[in-house]
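Please find one structure pasted underneath; my questions will follow.
A single protein chain has been removed from this complex, and every other one stays in its place.
By written order: A and B. Residues from 1 in each chain.
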Amino acid sequence: MTTPLPLPLLEVRNLRVQFPTRRGLLTAVDDISLSIAPGEVLGVVGESGAGKSLTGAAIIGLLEPPGRIASGEILLNGRRIDNLSPEEFRKIRGREIGAIFQDPLTSLNPLYTIGRQITETILTHLDVSPAEAKKRAIDLLNEVGIPAADKRIDHYPHQFSGGMRQRVVISLALAAQPKLIIADEPTTALDVSIQAQIITLLKKLCREHGTSIMLVTHDMGVIAETADRVAVMYAGRIVEIGPVAEVIHNPQHPYTVGLMGAIPDLTKEVERLTQIDGSMPRLNAIPSGCAFNPRCTRKVEVGSRCTTERPGLLPAGKTQAACWLYANDGANDGANNPANHNVNAPQTVAV
Amino acid sequence: MLAFIIRRLLQSILVMLTVGFIAFSLFNFVGDPVSLMLPPEATQADREDVRKALGLDQPFYVQFGTFLVNAAQGNFGISLRLGRPVSQLLVERLPATLELAMTAAVFGLLVGIPMGVYTALKRDKWTSKVLLTGSLVGVSLPNFLIGIFLILIFAVWLGWLPSFGRGETKMIGFWSTGFLTTEGLKAIILPAITLGFYPITLIMRLVRAEMLEVLRTDYIKFARARGLTNNAVHFGHALKNTLVPVITITGLQLGAIIAFAIITETVFQWPGMGLLFIQAVQFADIPVMAAYLCLIGFIFVVVNLIVDLLYFAVDPRLRVERSGAGGGH
Partner (left out) sequence: MNDTFKRMRESDLWYSFKRHPLVIVAAAAALICILGALFAPWLAPHNPFDLKTLNLLDAFTPPAWTSAGKAQFFLGTDDQGRDILSTIMHGSRVSLTVGICAVALSMVIGITLGLLSGYLGGALDSFIMRVADVQLSFPAILIALLIDGVARVVMGKDGHDDVAVYVLIFAIAASGWVQYARTVRGSTLVERNKEYVQAARVIGRKPLAIMFSHVLPNVMGPVLVLATLHVGSAIITEATLSFLGVGVPPTQPSLGTLIRIGNDFLFSGEWWITVFPGVMLVILVLSINILGDWLRDALNPKLR
C-alpha cells in the first residue's frame, strides 16, 4: 500500500508569462513547473533576467501590466489561484502568501511608524482588536530580534539601520501568518556580515512557524545555507531542479555545471575558475530547441536534437535536468552514445 | 533644526536686501528722487530741503540704509499719479488682493487635488483622458482670456454675475471684506475662477504626476503584497506620500497667485494692489512700483519660509535628529 504524497503547498504547472511589446510578444517565463511542500525552502537561482523574480511576482499576483500570465496554473493547497478576481487575490496576499523584496529602505513607507504599518497589516487580515494587534506587533518585533520592541514600535523606518530594517520587513511579511513567503533577493542589499544573520533568522522562523519559503536569488552561497531544494533557471526556463546538496555537488545540466564551477572553493586548488562562453540570450532572441545550446560544449554528444527540440525536465541522477543528455529514448544521434557516458563522473567544461 | 531655521532666515534677509536694492535703484537712478518725494508744486527751496533731508549728498550706503529704514516703516513717499502716500494706498488695496488670492488658492486645492488623484488612479478611463486634455487647454489659456470669456458668457450674455468691481464691502478694522455681502460674494466668483484656473491645472497635473511616481515605489508594492485593501493603499499610503511635496509646492504658488492677480484685477477692474501696480507701470509711478516690489518680495519670502517649516512638520525624516537612528544590527 502506498502512502499518499502530502499535498504540496504550492504547485505551479506550465506557467508562461508574456509581455506584448512593440517588437512582438516576449516570453519571459516559458512553461515552468515546480512545487513547494509545507515547511520547505525552495531556492530559485539564476542570472539577472532569467525570469526568477517574474515567477515570484506571478505567483503572488503582482505582475505589472503589460506583463500577464499567458497560460498555466498556480495552485495553493490544491486550489487554483491564478484565475481569482483581484479582490479575492488580495485576501490571499499577506494572509496565505507573503513577500519580501530586495531593498528594505524603499520597502517601508517613510511617513508611517513601523508599528502602524504592522498593525495595519494584522487588522486587515485577522479579526482582532487594535490593542491585540499592537501586542502581536510587539511580539513579532521581538521574534525578529529588534531590541526594546515596545519603544521602537513607534519609530519611523529611517531610524533603523539596514539589517534592522530588513528584520522589520520580515516581521511585516509574517504579520498575517502566511504559509508561504516569496523572498526576492532578501539579502542582496545588505552587508555580508548582516546577510548571515538574516539568513539564520529566516531559517529559524521557517522552522518555528512551518512557513515555506521560495527564495529567489543569484547568490549560490545563500541557497547553499538556506534551501532544501533548488531550481536553476535559464532564459525563462528551469534547467535543473533537485535537492540542494545534489545540485551543488553533482550538477547534471551543463549550465549548472558551469555555474558551480565558477564558484571559488577554498578547499580546492584551481588555476582558473570556469567560465561559460557567451551570455544568456535576450528575450527576443532565444535560440530554438534548448535555450543553452549555443554555449553548450556537450552538444556534440547529443547531436542535432539540441537545436531543434526543447528538452523537458528529465530524471538525471538524483536531480532532474532539462537536457537531452539524459534522454533514454535513443533519439540522440551524437558522436558518443550518452547511454555509455558516466553521468556521475566530475564534468569538465572547456575553458 | 535650529541651524536650518537660522540659515533660512539669513537667506530670507539676503533676498529682502536684494529686492530692496532693486527698489532703491528704481528710486534713485531711474527718475529724480526729489520729485518723487514732493508734489509738483514744490519750490526750489523745498527741493533743497528735501535733497538734504533725503541725504542725497551722502555716500551711497548711507542713502541705501535710509531707504531701508524708511521701507521697513512702510514709508515709500508719495504716489506720482494719485498724490497720496503710497503706504496708505497699499493698505487700502491689500485686502482686495488677498481675499481674491486666497479664494483662488482654495479653489485650486479643492478642485485640483481630487482631479489629480482621479486621473492618477483611473488612468485608462476616457474621463481621465478628457480631464488631462482639459488641463492642457487650461495651461494654454492666458489668464486674461479666461476672464474675458467668463465675462462674455456670465455677465454679458447671461447677466448672472457682475463683470467688474468688488460689489459692496464691509470694514473690519482696516480690512475691507467682500465676503459678508451677497454682492461681494457674487463679485468675487468670476475673478476667483479666472485666477484659480492656472493653480487648478497646475495642482491637478502635479498631484497626478506625484501619485503615479508614488504608485511605482517599492513600499506601495510591498503594501499590496501584504494584501492591504485598495483604499488603504491608494488613500492611506499613496495619497499621504503624494500630498507632502504637493502641499509645499502649492504654498510656493501662493506668491505666484498674488502676482498673477495683477492680470485678473485688470480684466475685472478689481481694486487691488495688482491694478495699482499696472497703473503705476503705465504711468511710470516709481514710488508705487518700488513699494509693490518690496511688498511682493516680503510676501514671497514669508511664504517660502512658512513652506519650508511646513516640510518639517509633515516629513518625519527631517524631524527626528540623527541620535534616534541605529540601535544595533
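Keep in mind that, in the parts below, a contact is a pair of C-beta atoms (placed from the backbone, for glycine too) under 8 Å apart; a residue touches a chain by one contact, two chains touch by 3 or more.
On a predicted model such as this, the values are computed, not experimentally measured, just so you know.
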Contact list for the unshown chain, restricted to visible chains: B
Which residue of B:109, B:188, B:223 or B:263 touches the chain not shown here: B:263
Contact partner of the left-out chain, one of B:18, B:88, B:127 or B:230: B:18
Touch with the omitted chain, as defined above, among B:171, B:281 or B:306: B:281
Residue of B:68, B:141 or B:185 in touch with the missing chain, whole complex considered: B:141
Touching residues (missing chain, whole complex) on chain B: 15, 18, 22, 26, 30-31, 133, 136-137, 139-145, 148-149, 151-152, 156, 163, 252, 255-256, 259-260, 262-263, 266, 277-278, 281-282, 284, 286, 289, 293, 296, 300, 304
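What we mean here is this: only the chains that are shown with their structure count from here on.
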Geometric centre distance via CA averages, chain B-chain A, whole Å: 55
Chain A to chain B touching residues, read off their complex: 60, 62, 90-95, 98-99, 101, 103, 106-112, 120-121, 124-125, 147-148, 152, 155-156, 158-161, 163-164, 169, 172-173, 175-176, 193-194, 197
List of chain B residues in touch with chain A within their complex: 217-219, 221-230, 232, 236-237, 240-241, 244, 315-317, 320, 324-329
